[in-house]
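All protein chains of the complex are present and in place, except for one that has been dropped.
Chains here go by letter, A, B and C, matching the order in which they are written, and residues are numbered from 1 within each.
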Amino acid sequence: MSAQQADGDDTSGGDGLDWTTSEMMTIAASRALDPDDVCFVGIGAPSAACNLARLTRAPDLTLIYESGTLGTRPEVLPLSIGDGELSETAVTTVSVPEMFRYWLQGGHVDVGFLGAAQLDRYGNINTTVIGDWDDPKVRLPGAGGAPEIASQCGKVFVTLAHSTRSMVEQVDFTTSLGFGPTGTERAALGVMTAGPALVVTDLAILEPDPDDHELVVTALHPGVTRDQVAAATGWAVRFADDLATSPPPTAEELQVLRDLHARTEAAHA
Amino acid sequence: MSAQQADGDDTSGGDGLDWTTSEMMTIAASRALDPDDVCFVGIGAPSAACNLARLTRAPDLTLIYESGTLGTRPEVLPLSIGDGELSETAVTTVSVPEMFRYWLQGGHVDVGFLGAAQLDRYGNINTTVIGDWDDPKVRLPGAGGAPEIASQCGKVFVTLAHSTRSMVEQVDFTTSLGFGPTGTERAALGVMTAGPALVVTDLAILEPDPDDHELVVTALHPGVTRDQVAAATGWAVRFADDLATSPPPTAEELQVLRDLHARTEAAHA
Amino acid sequence: MATFPSLHDAVADAVHDGDTVALEGFTHLIPFAAGHEIIRQGRRDLTLVRMTPDLVHDQMIGMGCASKLVFSWGGNPGVGSLRRFRDAVEHDWPGPVELVEHAHAAMASAWEAGAAGLPMAVLRAYTGTSLPDVNPDIATVTCPFTGEELAAVPALRPDVGVVHAQRADRDGNVLVEGIIGIQKEVVLASDRSIVTVEEVVDDLAAPSPNSTVIPGWAIDAVVVAPGGAAPSYTHGYYDRDNAFYQAWDEISSDRDRFLDWMQANVMEAA
Partner (left out) sequence: MATFPSLHDAVADAVHDGDTVALEGFTHLIPFAAGHEIIRQGRRDLTLVRMTPDLVHDQMIGMGCASKLVFSWGGNPGVGSLRRFRDAVEHDWPGPVELVEHAHAAMASAWEAGAAGLPMAVLRAYTGTSLPDVNPDIATVTCPFTGEELAAVPALRPDVGVVHAQRADRDGNVLVEGIIGIQKEVVLASDRSIVTVEEVVDDLAAPSPNSTVIPGWAIDAVVVAPGGAAPSYTHGYYDRDNAFYQAWDEISSDRDRFLDWMQANVMEAA
C-alpha cells in the first residue's frame, strides 16, 4: 500500500523542483496508464500511482480493487484495499466471488498493477515466502489476488523499490507468473495475456525483451546511473540500446501527489 | 399458473357450502404445507395453494419463485412467475444463477411444489412433450426449473387435474425424476431427497407406497368415488387400506381463496 | 466503452445472419423493441438463446429469423403454449427450428460460466431425467476430491447479447432493478452487447452501493428505447400488459392472422 511508502533519497531537478526517489517511482508508474484503461489495483504499492494518474491526466481511468469495488474514485488513498471510501465512491460494489469470476477471469480488465517482494529477471513475482515454503526465513502475506491478476489482465505493470533483495535472479517461490523460470513458460502454458509489460522502480524502468522476455532497463530516472542500477539488481541486468531518461516530475504531478498524501495522512490520523 | 384454473364441477358440502373440484384441489394442497416450510413454487398450478396456505393457517410460510424472489408475499396471484409484485413484496430478489446455485442446489428448500402435464405411477413428471421428442404430437413448454426442484428440495408435492391423459402408466418423457421408471431408480441414482411425497388432484390425494413407491390413493375428496378415481387414472391404481375422505373446504378457506382470485382478476384485468 | 447509437444502428452493427443471439429477460425487462428491430432487418439463420423464450421469440421464430433455439422453458407465461414455436417444431412452419433443450438450473449456470470466462459450467443436475438423451451438450465431469459425477454443460458465449434495463447515465453505466434475472451475465458473456434502456440520466441514482449496475466500459451499445420492454414490464416504470399476453394466444393461433399482425404492428412500426 502506498500510504506506507518508504522515504527515498531527495533528488533535485534542473527546474528547481525537489522530489524523492519514491515520488519519482510513483509518478513514472502513473504515466504508464492509458486514460481509458480499466485497471485492477493489486495489494502493494500501486494504489498511489493509479490514483495519481486518475487525478491528473487520466480522469476517466477505471480503478478496480479486489474487494469488489468497480470504478472507485477515492479522495484519499485507502490504507487497506477494502476501505469504506472505495465502496462509497464506486460505480458499484460486487461480491468477491463475482469480482474474481466475472470481472477478472471474465477478461474485462486491461491492466493489472502489482507490487512485489521479489521480482526476477523474467518478471515472476514472489509475495509468499523468502526461503523454503516448508521452513521459511520470512513468511510473507501470500498470494491474495495476484496470481490471477498476473495471468488474466491484458497486461501487467509492476512497481517496487529497487534492491538486490527485491530484484533477484530467480524468485524463491513463484506466487504470480511472469514469463516463467526461463522466460518461455508463459506461452508454453497457453497463457494468452501479455504478462509483465513494464516494471517501474525507484531507480529505473524495465521492459521485457521482445525475444527472450528478460527484463531490460529501458529508462533511468533523472540523476540515476547505470552503475547504481546494476549494483541494485540481482542479476547481470542489460540496458536497452536506446536507453532513455525518465522525464522528471512536473510541478503538477508533485503537487497532486503530495496533496493526495497529505489528505491521506489527515484522514487516517 | 393458478390464475387460469379450470372450472371444475360444483360440489355441495353437507354444511351448505358449495365448491368446485378445482377449489377442493387447491385447498387440499394448501393444507399439506407446514407453517414454517420454505417452499419453492414451480411453474404451473401450485401458486394458489401456496398463497392460500400463507393467507390462512401458515402466515410464516416462505415462498420462493424461480425468478429470484425469496420470501415473497403477493397480494394477488402472479400471472407469470416473474410478475413485479413478487419482487416488490419479497425479502430480497437475487439473480437467477444465485437462485438455482445457492438456494435450490445449496439445499435450503424444504418443499418443491410442482404441476405436471403427465404424472406416472412412480411420480415421474413430464412437462416436455407428448409423443416422441423428435417428432412430437404436442410440444409442451419444457423443463424450466422443475428437474432440479424435483431432485434438490427436501420433498416434492405435485398438484394436477386428474384424468387418464395426465395420470399415466409411464410418462412419455421424464422431465423431472420421481422414483424412476420402476420406482427404484431414485435411490439407485444416489438422489438423497425424499422425492414425490404427495399428489393432490381435483379428485383425490395420492402418496407413494413406502416399499415400492407406487402412488396409492390415500384420500378421496368429498363426494368422489373409488370408481371415478380408477376411471380417471391411467394405471390400475391402488387404494390405501385406511382410505380417508378429505375434510371439505371450510368457509374460511373458500372465502380467502375466492377473495384471492377476485383480487387477482381485478388486478390483471 | 459504451456508445449510444440508435436502435437501428445498434442492431445493424451487432446482429448478422447466422449469429448466435441472446435476447434475455427472466419474465422481466424482455427486450421486445430490439427483437422487433431484428425482425424488421430481416435477419435469418439465427441461433436464439433464451432460458424462457416467450412472445418475442414466438414472433422471431414465426417470422423466420431462427434456425435453432437453445432454451429451457418456452411458453406464454400464465397463458399457455407458444403457437408459432409449436408450429415450427411440430410442422416446420415457416421452417424447421433445431432445439437444444436444457433445464433452468443448467442454463443459469451456463450463463454464470459464460460471464466467468469459463468453457463449461459444473452443477448437480439432470439426474434421472430424459434430457441427456436428447441433448448431447449435457456431459459429466468427475470431482477429483470426492469422486462424485457432476453435470457439465457448455458455457453460453453468444455473439450478441441483448437485454433491457431501467436507465443509464452519460458514461453508459446501467442500473437493473427488481427481477434482475441473468441481465448482467448476458452482457458479460456475449461478444457484443446491446442494452436498451428507458432513459439516460445525469445521475444514475442507484439506491444501494450494491445495486446491480453494469459499468459502461463492459457494454458495447446503450440504446434509448422508452417502453422497450413492453408488453413485458420495467420495474419502477410500467406494468406488464397481461391483456396482451392473453390476446397473443389468439393472434398467434393462425398463420395468416399472425403475419397480418406482424406486418401492421412490427414491420410498419419503426
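As a convention for this text, contacts are C-beta pairs under 8 Å (C-beta built on N, C-alpha and C of every residue); 3 or more make two chains touch, one makes a residue touch a chain.
The structure displayed is predicted, hence computed values, not measured ones.
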- Message: For the full complex, can you list every visible chain touched by the one that's not shown?
- Response: A, B, C
- Message: If I consider the whole complex, including the chain that's not displayed, which of C:15, C:152, C:168 or C:195 touches that chain?
- Response: C:152
- Query: Out of A:35, A:59 or A:142, which is the one that touches the chain we can't see?
  - Reply: A:142
- Task: Please pick, from B:87, B:175 or B:218, the residue that touches the omitted chain in the full complex.
- Result: B:87
- Note on the structure: Hidden partner sits against chain C at residues 116-120, 122-124, 137, 139-146, 148, 150, 152, 154, 177-178, 180, 206-212, 235
- What chain A residues would touch the chain not displayed? 1, 3-4, 43, 66-69, 78-84, 86-88, 93-97, 99-101, 104-105, 128, 133-134, 136-148, 151-152, 173-177, 180, 185-186, 189-191, 268-269
- Query: Which positions on chain B touch the chain that was left off?
  - Reply: 36, 38, 62, 70-71, 87-88, 90-94, 101-102, 105-108, 152
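Assume only the chains that are shown with their structure count from here on.
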- Chain touch graph shape: choose line, ring, star, complete or other and state it. line
- Dominant interface by pair count is B-C
- What chain sits nearest the middle when you go by CA atom centres? C
- Query: Once you find the CA centre of chain A and the CA centre of chain C, what distance in Å lies between them?
  - Reply: 41
- Chain centre separation in whole Å, for chain B relative to chain A (CA means): 58
- For chain B, residues contacting two or more additional chains: none
- Junction residues of chain C, two or more chains touched: 112, 184-185, 212
